[in-house]
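Omission of a single protein chain aside, the complex is shown with its protein chains in their original locations.
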Amino acid sequence: MKPKKKNEFLYFALRNRKLRIGLAIILFFLLLALFGPLLIHNAPFDYVNPMGAEPPSSQYWFGTTFFGQDVFAQFVLGLRATFLVGAIGGGLGTLIGILIGFTAGYRGGIVDELLNMLTNIVLVIPTLAVLLIIAAYLQVRSILTECLFIGLTAWPWAARAIRAQTFSLRAREFVDLARMSGMKPTRIIFTEIAPNMMSYLVMTFILQFGGAILNAATLDFIGLGPTNAISLGLMMQYAVLWGALLLGMWWWFIPPGLAITAIVGALYVMNVGLDEVFNPKLREM
Amino acid sequence: MSLQVENLTVYYQTLRGEVRALEEATFGVADGEIMGLAGESGCGKSTLANSLIRLSLPMKLIKGRVLLDGEELPIADMERMNPFRFERISIIPQYAMNALNPTRKIGKMIAELLRSRQVDGAGFLPELKRRLDLVELSHEVLDMYPIELSGGMKQRVVMLISTLLNPSLLLADEITSALDVSSQKAVAEMLVSFRDREFVRSLIVITHDISILYQIADSILIMYAGQLAEKAPTEAIVHAPRHPYTRLLISSLPQVGVKYAEKRLTGIPGTPPMLLDPPAGCRFRERCPLAFEKCLQVPPFIQVDPGHFVACWKEFETDAQA
Partner (left out) sequence: MLKLEAVSKIYRIGTFGGKELHAVSNVSFEVEDGEVVSLIGESGSGKSTIGKLILRLLSASSGMITFDGVDISTLQGPVLKEYRRRVQGVFQDPFSSYNPIFKADRIFRIIKQEFFPEMKRGEWQERLEGALRAVGLNPDQVLDKFPHQLSGGQLQRFLIARALLLNIQFLVADEIISMLDASTRIDVLNLLADLKSRGLSVLFITHDLSLGYYISERAVILYRGCVAEMGATEKIYARPLHPYTQMLMASVPRLDEKWKVVETRLKAQESELRGGCVYYDRCPVADRALGCDTFRPPLVEAEQNHFVACFRCGGA
């Protein structure tokens, strides 16, 4: 029975237009991030154009920056970094949120109270202040550090949402039925409750993914990003810092900005489509 | 007051097509009559009630008309129906007790309603208090929020609000279903007292519980799958029904005094048809033990005895032979 079920989901998934469009956009950027760097000849920070800033041409597909750096090179490598942060930072946040949310929602009682307290504490911590302190101590920051930081501070939202959903699902009669069938709690959470929240969990991951990207872009933009890499947010920081807006160097800040918007937007559209796939009742409409 | 419904046909617009929820309903309610409207889920009773007062999308009026005191009601036009609502025709909707605005005190809500209908709130207060006494609610209720009231109390508040402006016709949609046995009796009896004291002139009580109707209704209209099956005085429906569906339905109801060990009751095998593409003719045909070829045509709803209407070819036959 199980393989048949997976095939059913796949069947409907491939037919859903919103899912296809969103997925297409994401895949496009993903492929660009994976294979784009194979197409570039210049390192992102090399000063290759003695003329400084120049609009896109056949030699430099996205033009060059104020310092004569290849924008395309920066872009594709920046894309990689962005996806990495989204996946790892967002993934970490989701994972912690799931563990804490499920446990608090299913167990209730004192366990719930303690986890709630923990969630609230982390929520209230001023992340910017903490990051500034960390930045002061760590002279060199890698992308991984940024991922870790984002993941460890963004999970409370996920935990709260998942806890609330788990609470309401746990009171449903089919969970009672599962308990009466002798199922163990962990099994109930993962086979009865989680599948009912599937679109919710995916939405949470998508929010975390997108949030991590935006978070990272913000941090990069204000100078708290990684010190030894390039990302879309850093590109935008340099662009604004070096007057790209005033000097009309649209090829420097529009690609990264557009890319971030497109990626996060596509993620949301995908999610709406996924909800229709997962919920049989919506399907027949 | 008098209500005449003629050939009322209402369908629902859905993505998959038209659901033929109400088909050619023709009947009348006399002055001072309490008519029960009974049937199982999907029979169209709520559709009928709602189309009399609030025919909005996805409902669509296909044909038919409704005459209240000889005046045709503009039921398809939501705007033009406004002056009729609350004052000429009123409804206590299903789940009404959940529809009270939780952030408003009861008294405030009533005051707003009266203001919107250009009735002097202060002058109305003594009458309001009299009515509160009638439904056994203390006057302090006016100062409370809905959450402070029990289910039965909220139901009575809603009943009060719906009858405030003395409508000619009151529709009560499944108002006893969510109540306890003791509250059911009180609420049902209150409906009758509304009529007796002329707060309303006539009532249509919609429910699936025929035993409540036996207690308070003067006549009962039975519906099945969007079609009218039978209408007759209460005694006749319960003790001498003529439509096969009514007969089977009445005989499937457990009553105090009937034990399984002594008399095994039977239900009606099968399920009601889907109204997206209903069967031709009489829609009870497929479950009816007496069905024959003529049933492929829709039987008309006609009078076979004084005040007793049936839509069944078999009955017309037996009637003709008698």
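What to note about this one:
By written order: A and B. Residues from 1 in each chain.
Everything that follows uses one rule, which is that contacts are C-beta pairs under 8 Å (C-beta built on N, C-alpha and C of every residue); 3 or more make two chains touch, one makes a residue touch a chain.
Please read all numbers here as calculations on a predicted model, not as lab measurements.
Per the touch definition above, the residue from B:Glu148, B:Asp196 or B:Glu286 contacting the chain not shown is B:Glu148.
The missing chain, though absent from the display, is touched by one residue of B:Met78, B:Ala99 or B:Val258; that residue is B:Val258. The omitted chain makes contact with just one of the residues A:Ala13, A:Met183 or A:Leu214: A:Met183.
Contact between chain A and the unshown chain involves residues 1, 5, 172-174, 176-183, 192, 195-196, 198, 278-281. In the full complex, chain B contacts the hidden chain through residues 40-41, 136, 148-153, 180-186, 188-189, 208-212, 214-215, 238, 248-250, 252-260, 264-269, 271.
We take it that only the chains that are shown with their structure count from here on.
Averaged C-alpha coordinates give centres for chain A and chain B that are 54 Å from one another.
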